[in-house]
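The complex appears here minus one protein chain, its other protein chains still in place.
Chain nomenclature is as follows: A, B and C, assigned in order of appearance, with residue numbering initiated at 1 for each chain independently.
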């Protein structure tokens, strides 16, 4: 369904080619400062950044705070906000009803929902639904910041170009560095090569995927609900809701599967009056609960499905093979825009667990 | 919390060193055949298999069907079942209250729940809780089988030993092959090397992790709920509830992040009267909905945290450093036993979505 | 929270003196006809009807369908709709922060939410939140009508004036008759006396309550979920969410407590190919499931809390006694306006259970 969360509860609405996209948020404690400029800044991070790297669909994505805010503060009513869909061109999508795009939801959505559903531009399966996630994530980050919890997302790789993450960097440093380039990575050397790789993919009528890492510092020890609502379960649940996400790993992740216990186990030490671990292969989570070390999660984003190159597909009515050239306006790589979305949903998950556990 | 699912709803109970572990299942259609031997067979797959490979904690894990079954059929009441904890030795755990085991839930659980909680043997954070998952998964597989949906889990790697998965094998073939060896892999060559690797880790007082793959064939096209309850979100949610799981990927997974769209997109073709894809990089899921191709998900299991080698930890009371030697009885590698658990939770997720979508 | 329902899921937003009130609805099957005029007609039934009977707050309550409808049909995206709050006058409410109105949420809401919450006009506890319920209820009725299920609400009593319900009348007849007068009762004689009673209460600076009955015909036999989500539980849950509701009874209700079993039990008979009951003391529900007979539920609406007469209250800051004269614009009797709201929420409950049980 379109709702997530138990106590920080979001309900997204709208669709790709409908009049709007947005979100309703329940559970924000009354009195929480709501800064529209801060939310707008996050929305801007989600927008296509420059001609060379991104889709030509031009959406202003101006935040409209509809209700729930009085004099700059959450007022106890649900916070509702949206942006208007302005640059909608339905024509390129009309023929897709019969010829599903490879890599898209078109085919299973058509089988499931029939012809009554408006699947133009992907309908509710579109990446445009993530606008509501970014708005909610921005509010969640404000909530968490008041408790000292700090969330950042950044690009780890695009295509085959890997970033080097500066060891020992904290969240503010990672945030600052990854804002200096269009691809959102803290590695300035890799950033240029990533931009080139995207430009090259565009020239080829092709697309690239990549890996985004989200890191959350200063999560209180013990945060997380037992068993089915573990930190990993809750964060992964909402990460996998984001279109194009195909893999999620915490801490050492898949690499842990190749390690020995003596290597993987993070030794405990006292650092002043705090218990810390020497390494952080656990990614800040043991038994589904926060250890107090940084939570580290990596997310694989598949290459954009809509590409200009001819692709093999089927006609659902005539039952014949077809060659499809997708002519809409699409990003050759959505990874730079996905960074703020994945950061947002991680913050939403933590905010919900924090409220459930009585931490905020 | 201890419940999962909306219409195929399970609630697990018990704890590692309490008197029992088990599950209550709601939503099984009345009249569904319930075969205790089939469930017992799954429980047996979860048991430590041989001296060389596994823990010395000896649990019979005899299934007790307490209620909800009449004359071999689900009777409309919740199905409740449990096994008794028989071989409980609390002593080795007593000192762990002050000296948390590296890699375990001990430390955050103690901070969260205080000294009132019985965390002996891991309490509700123990792998023993997965007994209830196996029972519920066995029932879920029966439900799904009646609709033609077929689920299997198998070992892809243990430590650095990788299995080769026979291309073109279907679920029954994968099932048959992976039952011929103790480690649950369909690759007979790798199986011997995996067993050796485990034996070696045991000799070293150390442990190994690995990767389990779960595959589900014949899932109806369109199965999955929109946005937040996508197939990936729902399956990943419950996979990450299983202790020791640190990463989940669907289809090409992390490899997708390095592919181009033209390479990753699976072309559609007509095969008889069915739409199929030539490749299956999507792992059977597009837009969170089933495409009708096999669902393929891989899961990283970290190396067992409890190892015999001395480890560095802290004393929470005296605020000093300590060296810990874990003396309980533990598996050097839980991957072979995790196979049936991960298969079970995947089946549970699919069963719930199938009931929610009206497919069963 | 602000959400209700599992598969026909509504989330209301806005507040009494904020910019808007409205609702987001998930779960409407794509292709369902959405007629804005029909929804507007229901909203109009909720509006203050005439000078003599109602509040002087003048809200146009013009429906705005924001998204989820394409070419007159639900398009698979959430349906979002709202009306604008236009006639907001905050001044009369400012002093209420310190002197809670008797019979209102002011006092417990202030203790719970503190001074950060905007409780002006009642905030999210206001009757104005029911605008979203009416919109959602109108859509629910459309859904149910397609399955032959017919819902109507009408006034049974206002103050001490009781209506006589024509025996044997079906839903269309009850609907038609209760639309012929301002108080929404199917008894034309009682309607005049009810109007007089309301006018008299207004002259006295006082208010009246009343009883609303909702009847639902042609509910499929068996509809309802076992135990905790019984028909009575689900309908009563959402009825009691409506401000001013203090009692709910099904069928014979409290009168059943004084009957003998031989009198109360409804005998079964065959009527053609259908099983019916001779009487309907059960109100169409046995064991929480629909019997196929009309569902009949009565709801007590307390007299409007805001009255012009001086009332005794306290000052929360000075800890002294105060005499309060409420000067806002208020209905002397909200019962006529509550009819469509209670009809709406009953329809919402049935629609959700119908979708959960696979009946629509």
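Heads up, the rule we're going with is that a contact is a pair of C-beta atoms (placed from the backbone, for glycine too) under 8 Å apart; a residue touches a chain by one contact, two chains touch by 3 or more.
Here the structure is a predicted model, which means the values were calculated and not measured.
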Candidates B:45, B:80 or B:260 - the one touching the absent chain: B:80
Full-complex contact with the absent chain, from C:24, C:185 or C:313: C:313
Selected residue (touches chain absent from view) among C:129, C:174, C:216 or C:340: C:129
Residue touching the undisplayed chain, where the options are B:48, B:123 or B:184: B:123
Per the touch definition above, residue among C:69, C:245 or C:360 touching the missing chain: C:245
Absent-chain interface as seen on chain B, which is shown: 1-3, 9, 11-15, 18-20, 22, 24, 26-27, 29-32, 66-68, 70, 73-78, 80, 82, 113-119, 123-124
Residue numbers in chain C that touch the chain omitted from display: 1-4, 12, 100, 102-109, 111-113, 122, 124-125, 129, 157, 159-160, 201, 204, 206-211, 221-230, 232-234, 236-238, 240-241, 243, 245-254, 256-270, 273, 275, 277-278, 281-283, 286-292, 300-307, 309, 311-314, 316, 319-321, 357
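The rule is short, and it goes like this: only the chains that are shown with their structure count from here on.
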Farthest-lying chain, centroid of Cα atoms versus that of chain C: B
Distance from chain B to chain A - Cα centre to Cα centre, in angstrom: 27
Length of the line joining the C-alpha centres of chain A and chain C, rounded to whole Å: 39
Distance from chain C to chain B - Cα centre to Cα centre, in angstrom: 47
Shared-contact residues (touching 2 or more other chains) in chain A: 1-3, 12, 113, 124
